[in-house]
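Apart from one protein chain that is not included, each protein chain of the complex appears where it belongs.
Moving on, here comes subunit A:
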Amino acid sequence: MRIFDPHIHMSSRTTDDYQAMYDAGVRALVEPSFWLGQPRTSPASFFDYFDALLGWEPFRASQYGIAHHCTIALNPKEANDPRCAPVLDALPRYLVKDSVVAVGEIGYDSMTPAEDTAFATQLQLAAAHGLPALVHTPHRDKLAGLHRTIDVVRESGLAPELVLLDHLNETTVKDALDSGCWAGFSIYPDTKMDEVRMITVLRGYGTDRILVNSAADWGKSDPLKTRKVADTMLKAGFDEDDVDKVLWRNPVAFYGQSGRLQLDIAAPGTLHEGNSILRGGE
């Protein structure tokens, strides 16, 4: 079974997670830039983070046979801090990088005017760079937030097939799919969605344009949720082709629109040797 996790924050995870993900079948992932839990206070702090997503983290992933890509953006939560707003001006130099496969996460957190500006600006940047957009839908006031999100996407002129609306649930899936956008579901231990509810969504709406991710980060989360959804699908009567479509072909089709996916990473041959993650004697 091959799995592509289209949304996971590996910078917050350990090498044990990489190993467990590989063992579970994960061969590719996308790490969206987002909030680090501790608010940042200057653009330089973002730039070091972006550089890590383009340097160290892909190196770590490659040691475990997993292809690492990222999305780059000023996230909605921190777009509200005027000290961080200059990040928007520096984004073009990051959006030309080889492993950047979308602009994201963008969208709404509290639906403020500053978020409106950052969201619209970054949708334009996506269009200008021929990139898809990964759009976070708000955790609070979700349905109203989704409707406002879809309106802004329509006004942006970015084609809906280039937009992935993420963190959806039973109340938002229909309108998201009706908009023509792709629909992402984050499977969490307690919140957002779980495996069984995901099966119900797949039964109701089919497998077209639907992506499943773990969204694992520094919070309570599980980087193997993608595999658990796959196993639950098989138990529920979906066949292996359905699983491959949702867990591999759909994310490849969505992010592949960037023209930048590189999925032919070498298997880890010298994992326990040749591996500076072990730190040597340092």
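Just so it is clear, a contact is a pair of C-beta atoms (placed from the backbone, for glycine too) under 8 Å apart; a residue touches a chain by one contact, two chains touch by 3 or more; residues count from 1.
In this section, contacts and distances are computed from a predicted model.
This figure omits one chain of the complex; the name its UniProt record holds, of "ABC transporter permease subunit", "Cyclodextrin-binding protein", "EboA domain-containing protein" or "Sulfurtransferase complex subunit TusB", is "EboA domain-containing protein". Within the full complex, the residue among A:Pro6, A:Pro58, A:Pro223 or A:Pro251 touching the omitted chain is A:Pro58. The residue from A:Pro82, A:Gly157 or A:Gly259 that touches the chain not shown here is A:Gly259. When the whole complex is considered, the residue among A:Ser11, A:Ser99 or A:Ser186 that touches the unshown chain is A:Ser99.
Contact residues of subunit A toward the unshown chain are 54-56, 58-59, 93, 96-99, 259-260, 262, 270, 273-277, 279-282.
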